[in-house]
Every structure is written in structure tokens, then in C-alpha cells.
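For reference, the structure is listed below as C-alpha cells.
Only one protein chain is missing from this complex, and each of the others stays in its spot.
Presenting chain A:
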Amino acid sequence: MLAYIIRRVGQSALVLLIVGLVAFSMFRFVGDPIDNMLGQERTAEDIDRLRAQLGLDQPFVVQYYKFLEGAVQGNFGVSYRQGRPVAEILLERAPATLELAMVSGVLAILFGIALGVFTAIRRDGVLANVIMSGSLIGVSLPTFLIGILLIYLFSVELGWLPSFGRGETVDLGGWSTGFLTESGLKALILPSITLGLYQMTLIMRLVRSEMLEVLRQDYIRFARARGLRDRAVNFRHALKNTMVPVITVIGLQLGAIIAFAIITETVFQWPGVGLLFINAIQFVDIPVMAAYLMLISVMFVGINLLVDILYFFIDPRLRADRSGGH
């Protein structure tokens, strides 16, 4: 088993290295940061000097090697745009993204499961059908459009909620939180709905179809035959057995919520890492782009690794296959 884990960790590290290499080979196509860093009145000499100073005149493999050399020591370089260490900027921006992802995740899970169960139990009801058709919106409308629609409805027309930003934040030992102020909580509502809507519909549809599957099973019929109440049958017996695949999907979607926050953050000017990344692309801020991409890939690779290891525990067949050696 140890050998299996070591092998998976080794594979994950290799994936990370390849992601970094691909990222660095692509940076040249994003553009040239030099023109953004120098003003209108620069000379060709200035351009060459700065390029050499930043090491941009070297092949991308060398640039990548230098980045890795710094990264293993925890040094991700200095942002071209802000002139500050990238690690510092990322730490400053991370709470905004994580809080948003957390709230959207919780909303998506709660409403997803509740609506999924409801539509499964009342599969022929009018309300259930309305919810099911309405959920198509969540799947088919692009995130930025939903965000803009929500802003126009709740900020411009009704004036209930702020149109952008995070509101007032409170600093708790380096972690800026929006949970403790009224404006911070208000500011969370629209972005978290926008970000969580897709995941919510996904979970809802998954729960519904699993639930319909389970409700046809013999043991449910027997449970009903035993005279159990509907509530006990639906929640204690049926829902519990639908949760296994649902939990797997939720785990995988967790990473997606953080990674897809880019669009939501841009629409709501939410000061998280996603917005930072978009700004970095516009400015060709290579150190920030590199650090962000590595961070996201570490996250995805980490989640996958965890899932793989969990499978190993859950599924005995996997163990037999790997340790058999015949």
C-alpha cells in the first residue's frame, strides 16, 4: 500500500512539473510585459535593459528552472505590476476567494440536496417540474450573464445589495474576513449565488436521478410495506444511499468552485486570486500567473491524490489487483 501511495505521489509531482513547463512555454504567447512596465517615452535601450534584468531574454526552460529554484524555497518572485512579492499578494487575496468558495459550496450543497430530494419525491408535481425546467437556466446560462443579471436586478433596480466588491472586512491575524460586518455579508450574497448556481443545479440533478433510482429498489418497497413513515423512508433509507456518488462529485467540484471563481470575481470585482490572475494576464505579470497556475494545479492534483487514496481504502478490489503480482 505504501508503494502505491508513493507511486501516486510521484506521479502527482510529475504532473505538476509538466503543468509548470507547459505554462512557461505559453507565457510568450500571452504577450510582452516590457511595454506595460515602461512608459511611452522609453527607448530601445531601456527595453533591452529591463528585459535582461527580468531574465526575459533567456529561453523559457531557463526561466522555468529559475522559477522552480525559487518556488521550492517559498520564493515566487516579485509581481511585475505591483512590485511586491507574489507570495505576499496571494496570501492577501486568498481569504476573499476561499470565503466566497466556501459560502457558494455550502449554498450549492444545501439547496442542491434539498431541491434534488424534493423533485425526486414529487416527480410529477407542478412545482417540481418548474424547478427542473428552471434548473436548466443554471446549467445553460454563462456565469457572467447570471452575475450581471443579478447585479441589475438587486443593485440597480431594487438597490438592496452592493453591486461590487467585498464590503467592509475585518482583519483577523492576516486573514481578512467579510463574515463579521453587515456590508461584508451583504456583499457575499450575489457573488456566491452566481458562483454556486451551476454546482447547485449539478448536485440537484444528480441527487434527483440517484434518488429516483433508489426509490425503485426492493428495500424501499419493503420499507413502505413495513408501514414506515414517508419521511423515514425518504430520508433515512433512500437519501442515505444516494449520497455515495454525490459526495464523490461534491469533492471533485470543490476544486472547480475555486478555479471557476475567476469569472465571478471579475464580474463582481471580488478581490480574490481569480481577479488577480485576470489582471496578471492583462499585464503579462509572469510571476503572478506562474504562481497562480501552480497553486491551482497543486490543489487539483492534491484533491485527486486524496480521492485515489480514498478509493484504495474503499475498494478492496483495487488492493488485490495491485498487491497480487501474478
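Everything below uses one rule, namely that contacts are C-beta pairs under 8 Å (C-beta built on N, C-alpha and C of every residue); 3 or more make two chains touch, one makes a residue touch a chain; residues count from 1.
Just so it is clear, contacts and distances are computed from a predicted model.
You can't see one chain of this complex, but its UniProt record names it "ABC transporter substrate-binding protein", from the set "ABC-type nitrate/sulfonate/bicarbonate transport system ATPase subunit", "ABC transporter substrate-binding protein", "Glutamyl-tRNA(Gln) amidotransferase subunit A" or "AAA domain (Dynein-related subfamily)".
Set against the missing chain, the residues A:82, A:209, A:248 or A:304 yield one that touches it, A:82. Interface note: of A:148, A:228 or A:259, the residue touching the hidden chain in the full complex is A:148. For chain A, the list of residues touching the undisplayed chain reads 29-33, 35-45, 49-50, 53-54, 78, 80-84, 89, 148, 151-152, 155-156, 159, 162-165, 266-269, 271, 275-276, 278-279, 282-284.
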